[in-house]
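Here you go, one structure.
A single protein chain has been removed from this complex, and every other one stays in its place.
So, subunit A:
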Amino acid sequence: MYFKRIAVAGALSLLASTSAYACEIGARVSIVGNEFPAIQTVGAAAQECKGGEVSTNLTADHQKINLAGMSGNPAEYTSAIVANSSIVALMNEDVIRPLDDLVAKHGAGLKKNQLITINGKVMAVAFMANAQHLVYRADVLEKAGVEAPKTYEDMLEAAKKIREMGIMENPVGGAYKAGWNLAQEFNNMYIGHGGEFFKPGSAEVSINNAQGVATLNMMKSLSEYMNPDFLTHDSNATNAEYRAGNVALMNMWGSRAATLSDAEGVSDEVKNGMAIAGPMTVAGGSTPATTLWWDGWTVAKNISDAEAEATFIALTNAIRPEILADEEVAKQAVWLIDGYEPTPAAVGVFDAASAGSTPYPMVPYQGLLHTALGAELSDFMLGKESAEQALADTEAAYTAAAKEKGFLN
């Protein structure tokens, strides 16, 4: 068995090196993207190509520079690695090109569901999926005598019990930091309540309704079981609370769950007790209160065809199935690449996808609503105003922004 595995690994790495050798490009490639491990892997693999210079700029601030770096002619970046939320900003400004001809020529190894098509044109190639889902402490829940929650109502029950039994003071964790994170939690919960963000077919927002109020009330109830500083906690801070053993239940990103307990100084209790499950539903709904995400790469519009072709070849090479032969790489994400076998850490994202979760909406004005929610909901969470007032404020802030951007008159 052991020898067989070595032989397979050897054969695969041989395959990997031959195909890396086969990657020949004829022009410059320049990639901008986020910096988490899976994207680092893709960037490094693209740099294996010979024949042209391949440079990468992988940074958490990628969203602040990718649009500016692709707007010039010729563009500085020939490719931006984006997610389903951030591709919209590039689409809105028309800086990425359709890839149909390149897919026909060089994309034989890509699966159909990796191709992101908008109005029938392939605009991006996805390589990984992501979602927020339940991460919990199996040992703590067992001590409290409760099952892993399937709904947010169960989560509240469990949290109440854990607090009453004196096991933990604030058993619920959540990335509720005012701004992007808080708005994302609203999006999750609102989708779970069956809410629609906009009036059908228009940019007119409609969140000040019964579902919106129920969403905020559920978030408020959850926050009562969180660290009182929850409005300052992003995903990193929430993970730190979990690692320190202060949190038993949280809704966390799949891309962070795999490496959550690997950090230094995490007690064995937390390591062994960690468990992952699918996302929860809320208020008797059937759609999980979460959103599905993909990460993928695009090719700039304002570059020569030779550069576009080189970029496509290099990045297709970077996400070839052989990269999964490395066990560390296979663990980094829920890959959409052919031949990916889910690891135990991927179960949450897989459950999210199979339970019929909604992808994060790809409409041109969703980003404006996200920003408005992030700025206006904190007053409600602090108990300074009513849910209706917070939602009305959000709608007003969004409307002002959408008018400025020309989405509303």
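Everything below uses one rule, namely that a residue touches a chain if its C-beta (ideal position, glycine included) is under 8 Å from a C-beta of that chain, and two chains touch if they have at least 3 such contacts; residues count from 1.
Just so we're on the same page, contacts and distances are computed from a predicted model.
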Listed names "ABC transporter permease", "Heme exporter protein D", "Trypsin-like peptidase" or "Sarcosine oxidase subunit gamma", with the criterion being the UniProt name of the chain not displayed: "ABC transporter permease"
Of A:Ala44, A:Val266 or A:Ala353, the one touching the omitted chain in the full complex: A:Ala353
Which residue of A:Asn92, A:Thr259 or A:Thr287 touches the chain not shown here: A:Asn92
Which residue of A:His133, A:Arg163 or A:Lys177 touches the chain not shown here: A:Lys177
Where the missing chain touches subunit A, by residue: 63-64, 67, 84-86, 88-89, 91-92, 94, 113-120, 126, 129, 177-179, 201, 203, 227-232, 292, 294, 336, 353, 357, 359, 361-368, 370-371, 375, 378-379, 381-382, 384-385, 389, 393, 396-397, 399-401, 403-407, 409
